[in-house]
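The other protein chains are all here in position, but one chain of the complex has been omitted.
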Amino acid sequence: MKALKKITAIASSVALASAMAACGNAGPGGGSDAKVSGDEIVLGVITDMSGVYSDLAGKNSVEAVKMAVADYEKKYGDKAVTDKIKVVSADHQNKPEIANTKAQQMYDRDGVDAIFDVPTSSAALAVANIAKQKKKLFFDVGAGTTELTGAQCNAYTYHYGYDTYMLANGTGAALAKAGAKNWYIIYPDYAFGQDMNKNFVAAIKKSGGNVVKSDATPFPNDNFSTFMTKAPGLNPKPDVLGTMQAGGDLVNVVKQYNEFGLKKKGIDLAVGLMFDTDIASIGVDALSGTQFTTAWFWNLDKESRAWADEFKAKTGDRPTFDHAGNYSAAMQYLEAVQRAGTDNADKVNGELKDHKVDDFFARNGTIRAGDHNLSHDAYLVKVKEKADMEEESDFTELVKTIPADDAFQSVADSGCSMG
Amino acid sequence: MIISRLMRSPTPLRWALLIVGIIVALALPWFIYPPVATDMIAWGLFAVALDLLLGYTGLLSFGHAAFWGVSAYTTGIISIHLGVPFYLSILGGAIMAALIAIPIGYLSVRQTGIYFAMVTLAFAQLIYYLANQWRSVTGGENGLQGIPRELFGLDLSDAFIFYYAALPVIMLGVFMAWRIVHSPFGRVIVAIRENPDRTRSLGYGIGQYKIVVFVLSAFLAGLAGGVFSTNHGFASLQEVYWTTSGKVVVMVVLGGMGTLWGGLLGAGIVVQLEDFLATAGVDANGIVTGTIFILTVLLFRKGIWGTAAAMRRPHKRTDPVRSDGEETPVSSARDGG
Partner (left out) sequence: MNELLQQVFTGLVSGSFYALLALGLSVIFGMLGVVNFAHGAFYMLGAFGALTALNTFNVNFWLALVLVPVALGVFGMIIERSMVRWLTHLDPLYNFLLTFGLALILQDLVRLKYGVSSQPYSRPDALNGSLNLGLFNYPRYQVFVLVFSIALSVLVWLVLTRTRVGMIVRASTERPELTNALGINVSRWITPVFGFGVALASLAGVLAAPMRAVNSGMGGDLIIVVFAVVVIGGLGSVFGSVAAGYLIGMLTAVGNFYLPSVSQSLVFVLMALVLLLRPAGLFGAKEGIS
């Protein structure tokens, strides 16, 4: 039976190859009865390899997807739908137009079946539109905007890992419930910051807290002293300063928060989005005890550590949640192809519909059919004391697991209508 | 001024070049990936628009992203909300760019030289902040997404077909620039560059001429920006960011200032380079573009087109933009490169 299948596959691929040779430029998916278009599965990774996200995503995202391919091949061996799986990548340099062009090129010319990662929300939304147009799959991991699974959702785009709602809601609700009553929020004045602020405020209020004030700050900004001097003078005096800044601006905020000694004045720090790279930039001492929400961290448990070790052996770095998310997304995609027996996007879509995911990255995960968002357990974590660190990049420890249903916005609230 | 030289040069060469140009424009999407080809011609017109100011009027605008970007957004908004043929949207976008250029031009042309560059840069940055803030209209950092390509119900989803739909807009824009340069008006702006005092003494209002050319340049940049956002189906903050202003200056300098056609050439090279770097895996875009830039200004100041023209007529050199008209031995020694 297996042999027969293989022969058919070879025969059809030969037929397809000769057909393609005849037409010269037929392109993939030429409507043959082959199980996989172009006789191979091609995964495309569009990411930022030179801009501000290159440490969080970048080359290592490509490596993560390649690891997923290797693990898939190992797992299924001869039973795999195809033994020809290729990974191609492009550096969008944080420019949405390059992401957009490369996505078209990947789907049209390189025979790419699914695109992964794509940090920067404008680039992600631009690729989502291409995916919709070309009816090919797109798994965004790197961007945070809820628009991908909200007003701008579409049937071929999945958001896999995290979004601004998850980040803000997790930290806001948990800390407000734990007794942080009065909040002063500062957020960078662009879409990401505005969304974080909106979701943070909502979460705090829902959990019985009070937002004394929230201020938009210039972006980018070097000097947050104004807000640091303002905080203690607010009425009522805030218990927590919630910062939604990211990257270099976050480093500025924390440096200046410490300079102004706000902690001693009884104002704690809560951070909207933080990566290990940020903690390394600021220094553990300056952040010890700070809580934030994350989609995953490498030292979460044995399974995660095992994968992180493998990742480190390949890249020399510890993975961020974006890297782990890309691995998981690629793996889930390949599993769905395996179940569908084809890489036809609509059939794979059917297999992903409300599919349950439970791997080291996504615990209790569901790829929700309603908005194509992956809901899974998120983690409220805090930065370790330096003395407790077991290795150089062992920065965080678990405070509390946020169950999948609480972690993500419900489908009903997402504002998505799958057309 | 390759063009004016071409005008004087034997007719066959002029016609030959024109025909080659049109053939290249028509054939481009056959050997360049069509969305990239459309980018090339859009950036090409943008560069031509900038060259009107930089090369012909001697004003370095380091804020032209403002006009390209404002039109990219306006075109998108018109297309999304009104659903008119995209030619109309682009026209609307370009008009908006020209309207915005009036106050900016009014304030900027009082400055000359490097002051002008910084002032235009600062105004463009102001537009950038506005675009970021005005999220309900522009989408802020998420960008204005889902711009349709409507043209009497034709299916333009194929990038190859869209290229040919967009080409007339670009050709019209380049033709306009060409007409401007060769009109009496064009001769006055060149005169202003070469010798402002004498031009003033001849009774020309230098300020008004500069504003008019500034607004015309913004209009053409707007046409290009509209084509660009329609091509990609979105407009983002990238379009109004200062790096976009820098990129178009690179194109003009690389192609050759004051040559008009050089801008098209420069745009083609830069866009192709950027596309190549995205998948080349060299991971050093800044180093590559920066080096090209430095080499161009140090060794090939006349740009590719200008250098080629100079090689044809080695006995006469012209530095397209020059502050005082003086050439020192140093520069003549280095200009040969």
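Residue numbering begins at 1 within each chain, and the chains themselves are lettered A and B in the order written.
What we mean here is this: a residue touches a chain if its C-beta (ideal position, glycine included) is under 8 Å from a C-beta of that chain, and two chains touch if they have at least 3 such contacts.
Remember, predicted model here, so these are calculated numbers, not experimental data.
Listed residues B:57, B:230, B:285 or B:307: the one in touch with the omitted chain is B:285. In the complete complex, the hidden chain is touched by one of B:21, B:85, B:146 or B:246, namely B:246.
For the options A:202, A:216 or A:369, the residue in contact with the chain missing from this view is A:216. Contact between subunit A and the unshown chain involves residues 50-55, 189, 215-220, 222-223, 225-227, 229-230, 233, 247-249, 251-252, 255-256, 259-261, 277-278, 280-283. Although one chain is not shown, part of subunit B still touches it, namely residues 54, 58, 60, 62, 107-108, 110-115, 117-119, 121-123, 125-126, 129-130, 133, 242, 246, 249, 253, 283-287, 289-294, 297-298, 301, 319, 321-323, 326, 328, 330-331, 334.
Definition applied: only the chains that are shown with their structure count from here on.
Inter-chain spacing, taken between the CA centroids of subunit A and subunit B, is 37 Å. Listing the residues of subunit B that touch subunit A in their complex gives 33, 35-36, 39, 132-133, 135, 139-143, 145-146, 157, 159, 228, 232-234, 236-238, 274-275, 277-279, 281, 283-286.
Interface residues of subunit A, counted against subunit B in their complex, comprise 49-50, 59, 88-93, 95-98, 100-102, 104-105, 109, 121-122, 125-126, 129-130, 133, 145, 147, 152, 189-192, 194, 219.
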